[in-house]
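Everything below concerns the one structure shown next.
Apart from one protein chain that is not included, each protein chain of the complex appears where it belongs.
Chain naming follows the written order as A and B, and within any one chain the residues start at number 1.
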Amino acid sequence: MSADTDVQLLRRQGRIVVVGASLAGLRAAETLREQGFTGSLTMIGDEPFEPYDRPPLSKQALLGRARPEDTALPRRRDIDAEWRLGVAAESLDRDAKQVRLTNGDTVPYDRLLITTGTRARPWFHPEEAALDGVFVLRTRDDSARLRRKLTSGVSRVLVIGAGFTGSEVASACRELGVEVTVAERGPAPLVGALGGVIGAVADRLQRRHGVDLRCGVSVTALEGDDVGRLRRAHLSDGSAIDVEVAVVSLGAMRNTEWLAGSGVAAGPRGVACDAGCRVFDVNGIVTDDIYAAGDVARSPHPLFDYQFLALEHWGNAVEQAEIAAHNMICAGPDRRPHLWLPMFWSSQFGVNIKSVGVPSLGDQLVVAQGSLAEDKFVAVYGYRGRVIAAASFDGAKWMGFYEQQIADGAPFPPEYRMVDRRTETLHPVDPAFPDPHLPTHGATVTLTGHSPSERRVAFVPSHA
Amino acid sequence: MSRRGDRACACAESGFPMRLVVDLNRCQGFAQCVFLAPDVFSLHGEEALLFSPRFDEAQRDRVEKAAAACPVQAILVDYSDEPTKRVEPHVG
């Protein structure tokens, strides 16, 4: 039987199992059917909900403009899948080609897609994390619980970590009229993703909206009262704040524990795969039947020196899922690479923030259009003399241009004359990213090195 | 975008709530959807778009107009009532 016949057989009557029933899993399933896959399709999800959209959970859902339970994702088409929701995958047996579920069932596959995504990094101290009033924000349930709490007359909220999620929560609190303190280990909000120059703008935005922002401090302990309710937080500068609510926004952890011992290159930094979404095994050899997409995947990107990137981005989940699905059911020469340019958005304090490329790779920055002082600008990041990223505050209509500049490897700094260029910011400056070895909160792109062979580091199970 | 008359209209006519999502990477804040369906879409500041991911029959006509008018075609609407078969009981 030739390989081509195999593919035809697979497309007609193969068994495809998707572990992770969220955005990436859903879009992959739709793409499989769109491209003519007529075999059996099983969707496994640990939450008991059909795929839903997460970005609204920290924005309109907290503001009460949408209910968390109303965020189910629209479908592009029917997918005729068997859904196993509310039950997680427990392990993978590559030899038997089956996934074992936590309820003891096994699900056999011919092709497996891993889209298990991430979960919120919990507070490091389990007893403190269990206090009434300590929240994380990742799921529908998290959002519903936090919304209920925020509208029940709390006096002050502590947000731990001023990455994007933390900053959005702080923004929602202020809009709801709730007092909020934000504690950030780094020198400014958003510093891990956008650097200190732009972080300073975010800093000013927060303070102007009445946030009690404390940078360069960490929260050392959360203290409860005698009935287990959070009542105080202790900071590394020796101070303490009385709070009823703490929202732990310390970034995400990749859901890869279930793959431990399976022989695939999975660890705390994600599941390593090639640009065609095929997962590597621990020896750095690519598998043919296991694919990964979305937040949990990390893959090499030619525009960024073939470094492995793990992208916790909505758009990446969609695009990579489509590529993975396509590649799962076609022969080698028809496979496509995942060359998506990293892109994300955030809205906070009434400002629309967008980013394209990988700002944290930048060694220089210019404000190409607009002005930092007006909270309306496009900042362009350079790396060794070429444009590598751009970030805008209320400048979304320009981002397509910079996307093209990055794809073209256009020279940096841009010397051309253009509209809304201000004379005071023409000089490239250091974008002021913190030392990558120091932890900060909320970078949504993680550079994870050049190859999956760093497994000795990557495969140590995480205790964080 | 599905239109009335397409496959899944029965659910909508029986009052099944309809879902939408906006690809906010594509969205550039033209706000055409806000003008055309102000109960479903809104601007937060000058440019950031907020939307209700679920809407009912009363908003359907406006949402369809909003989705069609989007200059960057970033709005996905569906009326699918395909069941999610075999939902397991909530574990834990």
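As a convention for this text, a contact is a pair of C-beta atoms (placed from the backbone, for glycine too) under 8 Å apart; a residue touches a chain by one contact, two chains touch by 3 or more.
Everything that follows uses one rule, which is that contacts and distances are computed from a predicted model.
Trainee: Would you mind picking the UniProt name of the chain not drawn here, from "Glutamyl-tRNA(Gln) amidotransferase subunit A", "Phosphoribosylformylglycinamidine synthase subunit PurQ", "Cytochrome P450" or "Sarcosine oxidase subunit beta"?
Mentor: "Cytochrome P450"
Trainee: Contact with the hidden chain only, please: which chain B residues?
Mentor: Here the touching residues of chain B are 3-5, 30-32, 34-36, 38, 42-46, 61, 64-65, 68-69, 71-73.
Trainee: Tell me, which residues in chain A touch the chain that this view leaves out?
Mentor: Its contact residues with the unshown chain are 368-371, 374, 376, 397-398, 400-401, 404, 416-421.
Definition applied: only the chains that are shown with their structure count from here on.
Trainee: Would you tell me which residues of chain A are touching chain B in their complex?
Mentor: 46, 48, 50, 53, 55-56, 59-60, 63, 65-67, 70-88, 102-103, 314-315, 318, 343-345, 347, 349-352, 354, 376, 394, 396-397, 399-400
Trainee: Inside the complex, what are the residues of chain B that reach chain A?
Mentor: 17-21, 23-25, 27-29, 42, 44-54, 76-78, 80, 82, 84-91
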